[in-house]
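Here the complex is missing one protein chain, while the rest keep their positions.
Let's look at chain A:
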């Protein structure tokens, strides 16, 4: 375990039913005041990883191995009662869909002040003041008035911002954000990221799940790339994007379009990610990989150290001299 880490996840394994291993031996660290990007196509296990750490998996899921150290405790071992004290206060979450995180029958005021009051952080009047301020901070016009409304009375983009306000209001040590800016335009996106940067500067560690590599580059310090439930590459953020090594990471970059890149040919990854109940043997990427060589790629790939602070699970990657 890395002692400067705020959160250290080791060999996490989560299964659904008897045959689907959604997360298969995942490890990573999040440092205080830093952001870790988790990237990878849908179905690669990003959300299940986060839900495992937070103890909010669906009933059909089982954690079958691993540890998640946070402030000296193993979150996977402490039980639901302890976890509930940590969630919403020390660890906050922003979900992919705002509707999932908000209670449609409660006003924003109730939802924003709930954690503050429940955790005994302040009294009702103070909680309200902080909630109004948080709404204003995320760019919701007229927060005094808006705090009395219900989620459905806001546009999609506003709901997303309100949820972020909700997560920020307790100044958590760790913030987990799952695709926080997909529903908003780029100016609002930038505004939200800058707010989250402020939180980071005050010491909050952030895990940002995103498929927007521009967002990852702007906001995150380190990155892990997931494919079919496993980490395939880990590197400092800029190194990953400027010099991707794992063929899957190379594919993700080749699929990313950018303003000003109209003339650049797209090199999309062919096909789609595997069904995890029928995971390809060895390197799960081999059916789509342009560099695959059989049978070598059908054997398990070790995680290799390929440079300072970076590793990858592919025998063909370039290793720093």
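The rule is simple: a contact is a pair of C-beta atoms (placed from the backbone, for glycine too) under 8 Å apart; a residue touches a chain by one contact, two chains touch by 3 or more; residues count from 1.
Following the convention adopted for this analysis, contacts and distances are computed from a predicted model.
Novice: Can you match the unshown chain of the complex to its UniProt protein name from these: "Amino acid/amide ABC transporter membrane protein 1 (HAAT family)", "Protocatechuate 3,4-dioxygenase subunit alpha", "Lactate utilization protein B/C" or "Peptide/nickel transport system ATP-binding protein"?
Specialist: "Peptide/nickel transport system ATP-binding protein"
Novice: Which of A:123, A:155, A:277 or A:318 sits in contact with the chain that's absent?
Specialist: A:155
Novice: If I consider the whole complex, including the chain that's not displayed, which of A:207, A:252 or A:317 touches that chain?
Specialist: A:252
Novice: Based on the whole complex, identify which of A:13, A:31, A:73 or A:217 touches the chain you can't see.
Specialist: Touches the omitted chain: A:217.
Novice: Could you list which residues of chain A touch the chain missing from the display?
Specialist: 41-43, 153, 155-158, 182-190, 211-215, 217-218, 238, 241-242, 251-262, 266-269, 272-273
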